[in-house]
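Yeah, one chain of the complex is gone here, protein chain that is, but the others are all in their spots.
Chain IDs A, B and C follow the sequence of writing; residue 1 opens each chain.
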Amino acid sequence: MKKTLTLRQRIAGLFEGTGDYQRAGHILDVALISLIMINVVAIVIESIASVAQQYYDAFLMLEIISVAIFAIEYCVRLWACVDKTKYAAIEGSNTKRRLKYLLSPLAIIDLIAILPSLLMFLFPLDLRFLRVLRLLRVFKLTRYSRAMQLLLQAFVNEGSALFAAFFIMAVVLILASCGVYLIEHDVQPDKFESIPAAMWWAMATLTTVGYGDVVPITPLGKLFGGVITLLSMGMVAIPTGLLASSFSEQLRKRRQFFEDAVNEQVHGNTINDGSLNDEQRNHLEDLRHKLGLSKLEANKAIKAQLNERNSHLFCRNCGKRP
Amino acid sequence: MKKTLTLRQRIAGLFEGTGDYQRAGHILDVALISLIMINVVAIVIESIASVAQQYYDAFLMLEIISVAIFAIEYCVRLWACVDKTKYAAIEGSNTKRRLKYLLSPLAIIDLIAILPSLLMFLFPLDLRFLRVLRLLRVFKLTRYSRAMQLLLQAFVNEGSALFAAFFIMAVVLILASCGVYLIEHDVQPDKFESIPAAMWWAMATLTTVGYGDVVPITPLGKLFGGVITLLSMGMVAIPTGLLASSFSEQLRKRRQFFEDAVNEQVHGNTINDGSLNDEQRNHLEDLRHKLGLSKLEANKAIKAQLNERNSHLFCRNCGKRP
Amino acid sequence: MKKTLTLRQRIAGLFEGTGDYQRAGHILDVALISLIMINVVAIVIESIASVAQQYYDAFLMLEIISVAIFAIEYCVRLWACVDKTKYAAIEGSNTKRRLKYLLSPLAIIDLIAILPSLLMFLFPLDLRFLRVLRLLRVFKLTRYSRAMQLLLQAFVNEGSALFAAFFIMAVVLILASCGVYLIEHDVQPDKFESIPAAMWWAMATLTTVGYGDVVPITPLGKLFGGVITLLSMGMVAIPTGLLASSFSEQLRKRRQFFEDAVNEQVHGNTINDGSLNDEQRNHLEDLRHKLGLSKLEANKAIKAQLNERNSHLFCRNCGKRP
Partner (left out) sequence: MKKTLTLRQRIAGLFEGTGDYQRAGHILDVALISLIMINVVAIVIESIASVAQQYYDAFLMLEIISVAIFAIEYCVRLWACVDKTKYAAIEGSNTKRRLKYLLSPLAIIDLIAILPSLLMFLFPLDLRFLRVLRLLRVFKLTRYSRAMQLLLQAFVNEGSALFAAFFIMAVVLILASCGVYLIEHDVQPDKFESIPAAMWWAMATLTTVGYGDVVPITPLGKLFGGVITLLSMGMVAIPTGLLASSFSEQLRKRRQFFEDAVNEQVHGNTINDGSLNDEQRNHLEDLRHKLGLSKLEANKAIKAQLNERNSHLFCRNCGKRP
């Protein structure tokens, strides 16, 4: 029997997309994502002077409406957060829970999204700097992307190796800019006037961007530059190789994790004769979806485990149960 | 005994390259591929003004002949499609089948390939726009490439991860162009006049293309630009790593799929004493070819499964059949 | 007992580096590699006008000596080839064998290496074209590199996939140059005067080289160009991903191949009680070296197979031999 929910609980459910509110929560998400994207596009386009003048009113209207909606969203989330599964579990008063929510990264991003505009409305400022800061609204999208979190995981997993790659890059960068500075400074004092200035060339070369606005012109400088372009291939290859290896590893681990879960489910039920019940199947299906594995692969893993188990149920030699 | 085929059935077989028409179908394919390629090369060369004037007649002749052939091909395919295996299975009248074929992607590509020229012949237009549109004929080649479909599969498999990579890229792109716009707008108002204009620089930098037509010139702009060039290495590494991982995974899956098929064939025949009959060998050979595995690898997988099976046929302990 | 070898047999052995001539053959190889490299460096430096004038005599002397040595090498190889293991096995007269050798790729490369100079000595020509052609001598080095052949193998293995990637690239290239031609032709008729001219931009962009000598300048052209720079990341990612996957696969196959060889050696000797004799160990060591596996890895594979075999020699249940 379902107990009656308070309005606050319903709204918390709506934001979390749990239970009955899965569908409504999804619609709300799509609406908010659309609003954020319209905002980002509008701010980008507004930076074109002629467009900004012509559609001044439309942009102002959109800004006022958006900030109003985001502000309401911010307040409602703050109000309802105490009924969210995560915060409801925290002991203490609702004020403490709300404070905790206020300081969470997502809440801070939400605040940053409305703050520049509120400042502009409250004070008679119209700084381009503040206007552009509104673009940070794009970070509000992080709340909705799960695949992105998986990608970022790969960066975290290879953290120490990527840091080492970054360190190698920094050493090569310093030596490259120092070398080219020594060689080219006298010939092109305006372009290689100091080591930091030479770093602009070294950076563009080592990342294979290669703008070409600054290039060595002496034969020795070109020889040195050629060696650095060769090193750039290694610089680019290291992070790419690390990520490729990390992505492969992630895939393997997820598959392994699923197989272990299947194994547990299969060998856990000792009563029936080697098939999975509905609850177990649902549990594995949920897991499969969460890990992003294909149905075919999952079914094969389950079948393999069931076969193995059944071959253990009956002795291979005599055909009887041991 | 072979039943007599109608002309339409023969032509459908020719286009499908099935049965007796394998060889003739292959020749037809090669002829059509050659014609498409000649067309593409001709349209590209025709855009050189001097060449177009000098060989006006030759290009016109080629165009008329090609469009005629493509138009005939289109009509014949439409007429014969009702006898193709895929469409013959659809219930309903031939009109319904032809309508279904008309709306299939390949038929639409075929139509696009002749439409611009037909419009130019019918109406007294000679627009460069329409002339160039004829280049879409290159898509007619997709019908013939299977390896390309496998490559595209990798993109589809990594769809959500690639979309997340694209999303990260978009966020970094927006922040990069917004940052460089703030820093460089006052110094280079012609090059960084708005955020969309700054995106041109950000795009060229984050993809490591690096044209160099627009570059930051202030020290702060160069520092910021340097950080963005570093981020570009990550931007390039993500899709490369994802595809590398996906290609490895595809290889592994195909090998696994083949081993499962071998397993089924080997353990399916319970009567004979552990060898494969000709039909089974042919079936596995077909599969091996389709999955693009090497003969050596396939033979090893078959041998391993046969050995395993034979070791099960006879008890390891007592040497007798269990 | 060793039979006395003829001079021709000794020289063939020297070139093949077999038996007693392993050491002498190695020295000969190093000497020839050094000569080729000195030649390549000399030809490159000779193209600098001032250097060519100043050291005219030295370059001429080097050229004459080198061509003489290469010509002698060519003749001696042709004369001795009939005693090489590979050609000795061919039936027929020595003339037939020599003709076969003459048409082998390596012999053709050797001929190309001396031909331009011979032509220049014989006829009173001094064409820059012919002088530069001498650089093809660098191909003589292919004879000595085995790791390079392994690398090229990866390209061959992924042949069809790389061809498909090339095909996708070609289609994108045509559409990109066609699109930018339509958009930019009227504004920059000198840079985008025809589709082939626009291809120069498309090529530099899709490979992320990005010279920047030709860039779109209209807003629409920059938007289109931005999309193409994004596609360039995919274009670069495909071959890299394919090769990364192929290299991993090669490693796996070589390891598998070694394990199979160990397996055969271990299960082949049924008499002794589960250890390898010296001959078998030498055979596996040779194989390990050829496949480029580490000693640690090889020893582990051998140990694992021996353990497995020994566990089969004695029944797991009763401890007796079955």
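Annotations for the structure displayed:
Operating definition for what follows: a residue touches a chain if its C-beta (ideal position, glycine included) is under 8 Å from a C-beta of that chain, and two chains touch if they have at least 3 such contacts.
This one's a predicted model, so the numbers in the text were calculated from it and none came from an experiment.
Note that the absent chain touches A, B, C when the full complex is taken as a whole. Of the candidate positions C:D20, C:D186, C:D213 or C:D286, contact with the unshown chain belongs to C:D213. Remark: the omitted chain is touched by one listed residue; of B:G179, B:P196 or B:G212 this is B:G212. For the chain left out of this panel, the touching residue among A:L5, A:M37 or A:A237 is A:A237. When the omitted chain is restored, the residue from A:I90, A:A164 or A:L296 that touches it is A:A164.
Residues of chain C in touch with the missing chain: 40, 43-45, 47-49, 128-129, 132, 135, 138-139, 141, 145, 147-148, 150-151, 154-155, 169, 196-197, 199-200, 203-204, 207-213, 235-236, 239-240, 242-248, 251, 292, 297, 300, 316-319. Against the chain not displayed here, chain B makes contact via residues 208-212, 240-241, 244. Listed for chain A, the residues touching the missing chain in the whole complex are 160-161, 163-165, 167-168, 171, 174-175, 177-178, 181-182, 185, 193-197, 199, 205, 208-212, 215, 219, 222, 225-226, 229-230, 232-234, 236-238, 240-242, 244-245, 248-249, 253, 260, 312, 315, 317, 322.
The definition used in the following text is that only the chains that are shown with their structure count from here on.
A complete topology is adopted by the chain contact network, contact being made between every pair of chains.
Annotation, chain B versus chain C: rotation angle of 90 degrees from the Cα superposition, expressed as a multiple of 5.
Chain-level centrality, scored on Cα centres against the all-protein Cα centre, points to B. Separating the centre of chain B from that of chain C, both taken as means of CA atoms, is a distance of 30 Å. The distance from the centre of chain A to the centre of chain C, with each centre set as the mean of the Cα atoms, comes to 42 Å.
Within chain A, contacts with two or more other chains are made by residues 208-212, 240, 244.
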